[in-house]
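With one protein chain withheld, the remaining protein chains of the complex are depicted in position.
== subunit A ==
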Amino acid sequence: MTDLRVEPSQQSRSARMLGTLLRSRELSIAIVLVLIVLAATARRSTFVFSGDGWRDTLLAPSILLLLAIGQMVVIVTRNVDLSVGSTLGATAYVTGKIFIANPETNVVLVFLAGLLVGAALGAVNGLLVAFFRVPALVVTLGTMYIFRGVLTNQIGNDRIVAGDIPANFEKLGTQQILTIPVLTLIGLLVLAIVGYYLHTARGGRELYAIGSDPDAAKLYGLNVGKRVFAAFVLCGALAGLAGVFSVARYATAFAGTGRDLELQAVAAVVIGGVAIFGGSGSVWGAAIGAFLLVTINRALPILGISDFWQGAVVGGLIIGSIVLDRVLMLRRTHQLVEARDTTGTP
């Protein structure tokens, strides 16, 4: 009898889990994040140990966190959404307009409006990608410009200024519960829900299956169109929520709000270890990636590295992640081939 079992099954459950954790991308970027925070704190203890510092460390990444969660769900299906920055800008403007029309508007309604507007814009992307079979890169590049163009046409030189935003909503931007900012709490709640769904629910696993091999997923009988559509709607809705966050935090919105954030969202996801061609990675990684990106931008000036190098450092991280992915994949392939060769031959 040939023994077809490979190594892992002979290890104990806890040893296996420890191994997975140690090898995981999430842990390695989390370590990088912690190192950066430590370095910045060593230089200026106020980076974390001051009212503002602690708050900003948690609060600053909250907007990118939402965008990265949405982007991850789309990327894992082997698509991409480049329109999230424009969607964020649109909902930020809508949020401002709602408050101008009625400053008494319930904050919960404003959040819902942001989610809905974002979901509607996401549905446009989803429709074109899932049902008209246009590549997502092209569709969302197009809608990125269209959404932004319509927005610019609507706003022109106008901007939503702090005076337009009611005080209670402005306060929400910095409000803290047990020193944790409210916006960050909402972001983490979204992260937990999406993460749990992707990890355990049938729909979540199907998203991975679609990203691994769309044709196989289709042959297997998965409703690829429906799942991809839903992924885009979720991504749009989260970008919409991020637009509301943006107004709460910056108390302003103009035609350029959210520009370039789409690329940061993709960068956060890639740095977080999600394969750009879909099928693997976790939303936890994307979230840590978002925290890492924002924290690097905050820490570099304190570490005495000039503004001009910040872009280069982020670029280096992205390429580093891809190279690391490639190396790990090759090593894994090699191991699997070896395992097959040793166990496969009688």
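Here is the rule we use: contacts are C-beta pairs under 8 Å (C-beta built on N, C-alpha and C of every residue); 3 or more make two chains touch, one makes a residue touch a chain; residues count from 1.
In this text, contacts and distances are computed from a predicted model.
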| item | value |
| --- | --- |
| Record-based protein name (UniProt) of the chain missing from this complex, from "1,2-phenylacetyl-CoA epoxidase subunit B", "Heme exporter protein D", "Cytochrome c-type biogenesis protein CcmF" or "Rhamnose ABC transporter substrate-binding protein" | "Rhamnose ABC transporter substrate-binding protein" |
| Sole residue of A:Ala251, A:Ile276 or A:Ala339 that reaches the chain not shown, by the stated touch rule | A:Ala251 |
| Candidate in contact with the missing chain, chosen from A:Thr91, A:Thr184, A:Asn297 or A:Ser321 | A:Asn297 |
| Of A:Ala162, A:Ala192 or A:Val313, the residue in touch with the unshown chain | A:Ala162 |
| Interface with the unshown chain - residue positions in subunit A | 44, 46-47, 50-53, 56, 60, 152-153, 156-159, 161-163, 173-174, 246, 249-252, 254, 256-257, 259, 297-298, 301-302, 307-308 |
